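Every protein chain of the complex appears in place save one, which is left out.
Here is subunit A:
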Amino acid sequence: MRGCSNRSKQNQGKAVCMTNCPTLIVTVGLPARGKTYISKKLTRYLNWIGVPTREFNVGQYRRDFMKIYKSFEFFRPDNEEGLKIRQQCASAALNDVRQYLAEDGGQVAVFDATNTTRERRETIVQFAEQNGFKVFFVESVCEDPDVIQENIVQVKLCSPDYTNCNTDEAVEDFMQRIKCYENSYETLDEVLDRDLSYIKIIDVGQRYLVNRVLDHIQSRIVYYLMNIHITPRSIYLCRHGESELNVKGRIGGDSGLTTRGKQFAKKLAQFIQTQSIVDLKVWTSQMKRTIQTAEALAVPYEQWKALNEIDAGVCEEMMYEEIQESHPLEFALRDQDKYRYRYPKGESYEDLVQRLEPVIMELERQENVLVICHQAVMRCLLAYFLDKSAEELPYLKCPLHTVLKLTPVAYGCKVESISLNVDAVNTHREKPENVNVHRSAADALQTVPPHL
């Protein structure tokens, strides 16, 4: 992550944060207001753009401690035993936060709990001050009963808390649980909390109140939160049809489709028709092979340079065999760290992620979209949606002539893989066993897929 945080200007007895001090994001809100949804999504996004982030869900600590959930009575404000346990869980979670940010190299921690009283929030602010963390609150306020109902249906009913309940019982109990918090709920106040940094999200994004954004990362978080939505939709990812260079086993370049590639394009058009998608947007890169594929759909499409395939620099249009011959050292280094390795005069996967960030941001804003792109690019996008690590990302399987349909559900993403039944070469190269720079050519080429 590029930008570094500025020195905190608030000097009234608070610890002065040095540049790049870690950030503690604190969720605020009644149950079923999307706090965990936001926490998980934000964590996924920050990790993808290269900011080490982890979420700490206090409910999870409570489940681990209590083993069994009986009923909403646990959450009653007059249940002293319950309060004590919940306090302990919050402390345990904060302790883990401290460990993660101060010792384990974390940059951002998301403290996911209701945090509905000013008193609880003040405790957290003090904790952060003592440890030199910046605090940013994310409050979700929503009174729309339909939204809350849908929320409960999607993520509460299948919670470990309700495994042995029927739907009606679970809903009833959960509603009571919410009531337990309502009386003591103190929303972030424009006056009383004017010195805090926060965003208040009202009615799932109809309105936002943003106060005292301190630095780059908080600004990016606000921008992200203001662009996400929960309207049901699907994102379709696929590669261009098989290209001339694909069949020759050559990487990169700007070649056209083979006959089979054109067949795929036609099949893609039919597939899209059968899906009967409302208001589908189609995006391609600015390379011939994705444009030719989109042309077969006979619908308007938009070209993004940012969707262009990874630039292989000096290795453009080479076969792996040729790369091994002319650049054996580079080839080995790439296998050692495929995510960070940058082709001479080219790009790395890490560069690609930077380049694709505006695409992801716009995908979040949009609804139904079909993205026709390339192998490395598709891996990066898929890693974002499926929360894959930097290590896994360059080895994700994205075969030609296969569409991945991603549908957000609960806290994640459902993936359907649809092969359109048109043969194509395999372009997937697994990590070979031997990545040593002195390895033999045979070892280096062990995993190269067959080609003409």
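To be clear about the criterion, contacts are C-beta pairs under 8 Å (C-beta built on N, C-alpha and C of every residue); 3 or more make two chains touch, one makes a residue touch a chain; residues count from 1.
As a convention for this text, contacts and distances are computed from a predicted model.
Q: Assign the chain not included in the display its UniProt protein name, restricting the answer to "6-phosphofructo-2-kinase domain-containing protein", "glutathione-disulfide reductase", "Serine/threonine-protein phosphatase 2A 55 kDa regulatory subunit B" or "F-box protein GID2".
A: Record says "6-phosphofructo-2-kinase domain-containing protein".
Q: Which of A:E122, A:E190 or A:E391 sits in contact with the chain that's absent?
A: A:E190
Q: Kindly state which of the options A:Q126, A:T163, A:S184 or A:Q286 is in contact with the chain not pictured.
A: Of all options in A:Q126, A:T163, A:S184 or A:Q286, contact with the hidden chain holds for A:Q286.
Q: What is the set of subunit A residues that contact the non-displayed chain in the whole complex?
A: Touching the missing chain: residues 2-4, 6-7, 190, 194, 206-213, 215-216, 219, 222-223, 226-227, 283, 286, 288, 291, 300-305, 316, 345, 351, 354, 362, 365.
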